[in-house]
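The complex appears here minus one protein chain, its other protein chains still in place.
Labels run A, B, C and D following the written order; every chain starts at residue 1.
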Amino acid sequence: MNNIYLPNLVTIEDIYEEAPDVRSFRLVFKDPKLRDTFEFKTGQFGLYSAFGLGESTFCIASSPTRKGYIQCTFRKSGRVTGGLAQLSIGDTMGFRGPYGNHFPVDEWKGKNIVFVAGGIGLPPVRSVIWNVLDRREDFGHITIVYGAKTVADLVYKEELKHWEARGDVTLVQTVDPGGQTADWKGKVGFVPTVLKEAAPKAENTVAVTCGPPIMIKFVLNALLELGFEEESVYTTLENRMKCGVGKCGRCNVGDIYVCKEGPVYTAAEIKRMYNDF
Amino acid sequence: MEKTLRLKAKELLESGEVKVVIGYGWNRSKTRTTPVFITDPADVDTLVWNPLCVNNLSLYLTRKYKEIKALGRPAIVAKGCDIRNIVVLITEGQFKREDVFIIGMTCNGTVYKQDLWKGELTPNIMPTKCHNCDVRNPHVTDFVVGEKSTFTPPEVPTGMVYDKVKDLDSKSQSERWAFWVKEFSRCVKCYACRQVCPLCYCERCITEKNMPQWIETSAHPRGNLSWNLTRAMHLVGRCTFCGECERSCPVNIPLNLINQKMIGVVKEAFDFKSGYDEKTHPPMIVFSPDDKENFIK
Amino acid sequence: MPRIGVFVCQCGNNIAATVDTKKVAEEMGKLPGVVYTCDYKFMCSSPGQEMLRQAIKENKLDGIIVSACSPHMHEKTFRKAAEGAGLNPYQCEITNIREQCSWVHHDKTKAAGTVKSIDLTRMTIQRLKKNQPLKKIKIPVKKKAMVIGGGIAGIQAALDIAEGGREVILVEKEPSIGGNMARLSETFPTMDCSQCILTPKMVEAELNENITLYTYSEVEKVDGYIGNFTVTVRRKSKYVDEERCTGCGECIEKCPFKVDSQFELGLNKRKVIYTPFPQSVPNVPVIDAPNCTKIQKDKCGACAIVCGPKCIDFKMEDKLVTEEVGAIVVATGYQNMPNERFGEYGYGRIKDVISGMQFERLASSSGPTGGEIRRPSDGKIPQSVVFIQCVGSRDEKKGVSYCSKICCMYTAKHTKLYSHKVHGGQSYVFYMDIRSGGKRYEEFVRGAIEHEGAMYLRGRVSRVYEKNGKIMVQGADTLSGNQVEIEADMVVLATAVVSRDGADTLAQRLGIGYDKYKFYNEYHPKLKPVETVTAGIYLAGTCMGPMDIPESVAQGSAAASKVLALFSADEMAREPITSVVNRTTCNACWDCVTACPYTAIEREAIKDRQGNVVRWVAKVNDGVCQGCGVCVAACRSKSIDLKGYTDEQVFAAINAF
Amino acid sequence: MSGHTEHSAPTGGYEPKIMAFVCNWCTYAGADLAGTSRMEYRPNVRIIKLPCTGRIDPLFIIKAFENGADGVLVSGCHPGDCHYTTGNYHARRRWIGFKHLMEFAGIDMRRLHFSWVSASEAIKWVDLINKVTDEIKALGPFMEYKGLKATEAEQG
Partner (left out) sequence: MADKILKKADLGKLIESVTGKGGRFVAPTTDSRQIVFKKVKSAEEIATDYILARNSFKEFLFPQTEVVAEFTLGKDTVDMRGVEVHAPQTVIFGARPCEAASLKGMHALFTWDFIDEFYTKREDNTVVVTVGCTKADDACFCTTVNLSPASTEGADVYLREAGESYTVEAITDKGKKFVEAHAAVFGSGSVKADPLVMPEKIANIDLAKVSERLKDKTHYDDKVWPKLTRKCIGCGACTFVCPTCRCFDIVDEGTAFEGERRKNWDSCQYDTFTLHASGHNPREHQHQRWRNRFMCKFNFFPEKFSGKGCVGCGRCVRVCPVRLDITEVMEEFSK
């Protein structure tokens, strides 16, 4: 029987402490066949099991250009994520997916891209960033605007250093006022404000954003103000999900089932949606 | 009575003393009553009063109803039995006495099954609680509507619920177990019993807490048992026997039996009846060094 | 997965005899999260502890289980060892496989003990997985104390604390410190004069720079917790400026009005502006406002006219002062059961039926008769006196069930004083039992009977009445079996020692417990005799129950030493086993507040940015919470939890059953 | 259910598993005393130590049954002896309610015992455990409760 609720077993190959209570797992399928054949597209998500505790939904934070593993990043906040946080390298957990739609990265060839992320909203964007960076020559100018509450809350600190160091990416980092440390060299201010200063010109540019719901709302407004076209601004919604496959009925925003028709939407689509996320 | 009620409601709304009157109105086919929220003095004629007004509206005064709270100071149309719940809510700090205007309705009994209601109120169509009601003249009010009732409840409570409790008590332990397992096995875990209970005002119910998972959410007999026992335990010494839980249960679980049983236990052990005095704490959170029991060895 | 180490102790052969420790270790090794197991001869030995520390470091353990003896035995030891290896001490849990397994299941095949040890250890492992690292609670301590009650116990406590170099505020309700002891004539068993030994202490208290006296003052409100109390004291208006008053006494001299003196228990009069007794400390008179015509009717004012330093102010009002202190000693003392309750002994009806304390005043050289025993009615010297003991004591029906403890002794003293002062006078004592436990006490009573001629009659007095100007005392002499009737000139009642009026109100303000007689409860009647359940509040003297002077003084010193010990460090460290509230789900029903035995839970308003109260939630005061967990079980929405015994931990253990 | 929840005694035959919730100060110490006095008693009880009986939520007891306990024992300080002054009074109140509820629900009260055992009452502890164990052993496994999860399979 084909059991759509049955997760695949994955082994935790590596763990990265990203920020207080935030960590990443590098996961490898136990089934060697699946390890070779598993494919996903950037922007898709999965359901991660801590056995005995349940499932939790987060995006796949790694890029499909990197084969053989998937990475996820989560914040410890409830029963399942609390259980996941107790796991260590070599432990087994469950994964169902990939589910949902994806960022149409292929359509962006030749365009500039600006990534705007806040806090724990960077992981879904990270998948796109690496996807794009791994085919760097296909795209124009690349800007990353990333902010968090405090310096400690910035995730992927090593990668931020890497992006900063490579010459073909403009990285702008910011923390909320009061969140800076003595040696902080980045900006201080909220992401939408910093974005207005740091954004590239809107022409021929695609924007990808993710963060807390309130930030997304302000970033979308800011981008439109900057002249971005609604169709060129992408975001990804993280609604509560239980099944991931369009059955359980809780991720819908009005008539839209985020798990199947999302989680990636353009600003134009968001505008057409009910104000219910 | 309806006229007095409407006049008072109008007066309260017009003077601005209250911003909303929580009362009863008809449904479309005038077969049942339904809660109404009157904010405009022009709408007071929507208010009705009759034996079909069974809902315990004090539910809407609890912290869960933020949108109702946002309307402003409420007046509530309440029977004596409903007021008992208001009293418990005040005792438990959910609001202050002055935060609500209580329009107490003198009540001669209610009718749960609207098909039985033919315009005449006879004891045989009333639920057990009404037969034994000692608050037909509402006891804590700001305004009373209706003529004083001269009804005195029987000294020994009577009615189906009491009979059934007695009957169950007289049964063997295994018969009782079989009875409840069968009853609880129907539970669908809809939690209507909780939602309708004015005393289940927790914003995050224990069933919704999963660290740890106190109660299995699955509707299998084991999870159902632990839910129903917990619910009963949380109401010990607080339940006023308003009967809303059983009325709301879509699968007819006789929750009144458990509640009434525990009311009896509390009366017997601690000489306490809830909902009469806002200054006395419900018995499960206080104690007396002289509490009597015979089972702790 | 966590990295847990399991250390199974053989305890020599104590455990290993009936528990297969190797098997326990082996089985535990099969559980998820257990990365290290071992069994060892003596885990608590130095090499054992060293092994534990090594294993923690080498295996990067983040939690350890020691399956050994009772946690009451070595939990502290192992937690300390774990801490030594860099582990949070609360990540170390003990499984008791000795007292609960090997020592009580003697099966030599080791089967039962081993199975049970495995189960218990497994439950502890699962529990440990839910442990949170905890930190000891540090509470800053305000190094200033308050002593409530200026009797001998309070004075002693204040002096000891002051001599320990800490500031003390001594609060006394009456205009002078001294308490009941100031009224006494001589003290048993040494017969030294009470005033002579008390007065120097009172003066010492007044002069000590570390002691601030608040006389004529009462505690109104107590907030805070150990180390950080805020006490509001009402300083009742004396109508006399204490700072400027020289204590010359001119005002008292000139005051034209006299009323009954409370200090003399109605045996004498005092002026309306007065000091309770000549040696009062401070020596500052107060005006008895209800009786003062100047204050009531604006007539007289003689005192103000004669006052040299002009320190009388008829408009003076009560003052509320707030003091921040780190500890409180309660020494509010006792009073005698009001004699009016004993009509059958003629009190109130017959003028010469007096109380023991009144007799003290008659015998006191500073008393109304200058120390001569003269009866109140006509000032004649009584030739026969009947003393009745156990008036109200040991009599649940009319009085109290307990023994007032000091009456046997002071009655014996009274007979002695009487025989010394009235030669040829005959004293009779009706008693139930003689209780004279104490150093040189029995000898003292014997002396009264054998050398001073007191006639002791074992039995109850049934009736006291007047006949021909004599007081007739009828009673039974149960030793001879005869009814006796004695003609007396005076009758002295040894009334029961009871708690002070208002003792319950003060206890409620302080948040300490009291018994049904309103005597304050000590934390533990044997091992914590001067502590209360409220940390930082200590007891001394007769506010706890009847006791004599040496006991009261000892308790005063004991309480003082507790205070000084508390003040010896800047911060107090406490076990972090306290409750914590989930603020997002608290329903503010205050059940926890009601249920808490320690008033450790407060109400806290959550405000929005504009400062409006959005909602109320409970808040646990870590300084007060003792970690019993009553609140946790009382909370229906599970919005309060007990650190160290969280619901998650308990559930995990049950789940691994 | 699992291999962890059932076991056979060395002598063979059914051995009940009993969970005990006890307070730290009296009953736990009393059990310790039984140990230090080398008294012998039935090995069927698994203790969970809590600071005070006042900490015991009735749901602990239900959870114990759900997890396969054949019996549950709850014990703490005698009234008046509570380390926390009044915790056991609170517990007693709760138990009075809970006991009647469980009885009304048809739980066999021979499987649920409440007791006061002080730190000095090692003998009482031993007698209690032996008595409770023997009684529950005679009753057999608590199949009524263990069976609760199985009956839903019929629905499928």
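Criterion: a contact is a pair of C-beta atoms (placed from the backbone, for glycine too) under 8 Å apart; a residue touches a chain by one contact, two chains touch by 3 or more.
Remember, predicted model here, so these are calculated numbers, not experimental data.
Only one residue from B:M1, B:A178, B:A219 or B:A269 touches the chain missing from this view: B:A219.
Touching residues on chain A toward the chain that is not drawn are 1-7, 9, 49, 51-56, 75, 77-78, 81, 90-94, 212-213, 238-240, 242-243, 245-250, 252-255, 257, 260, 274-277. Although one chain is not drawn, its touching partners on chain C can still be listed: residues 29-32, 34, 126, 584, 652, 655-656.
One chain is missing from the display, and on chain B it is touched by residues 27-29, 31-37, 55, 59-60, 64, 66-68, 183, 186, 188-192, 194-196, 204, 208, 213, 216-220, 244, 247-248, 250-252.
To be clear about the criterion, only the chains that are shown with their structure count from here on.
Between A-C and B-C, more contacting C-beta pairs join the chains of B-C.
Between chain B and chain C the centroid-to-centroid distance comes to 46 Å (mean Cα coordinates, whole Å).
Computed centre separation for the pair chain C/chain D is 37 angstrom, with centres defined by C-alpha atoms. Chain contacts: chain A has no residue touching two or more partner chains. Along chain B, residues 211, 213-214, 284-286 each make contact with two or more other chains.
Contact between chains, per the stated criterion, is found for A-B, A-C, B-C, B-D, C-D.
Chain B makes touch with chain D in their complex at residues 168-169, 173-181, 185, 214-216, 220-222, 225-226, 229-230, 232-233, 236-237, 258, 261-262, 265-266, 269-270, 283-289, 291, 293, 295-297. Of all residues in chain A, only 78-79, 82 touch chain B in the complex they form.
By the touch rule above, chain D contacts chain B in their complex via residues 58-59, 62-63, 66, 79-80, 86, 89-90, 92-109, 113-116, 128, 144-145, 148-149, 151-152.
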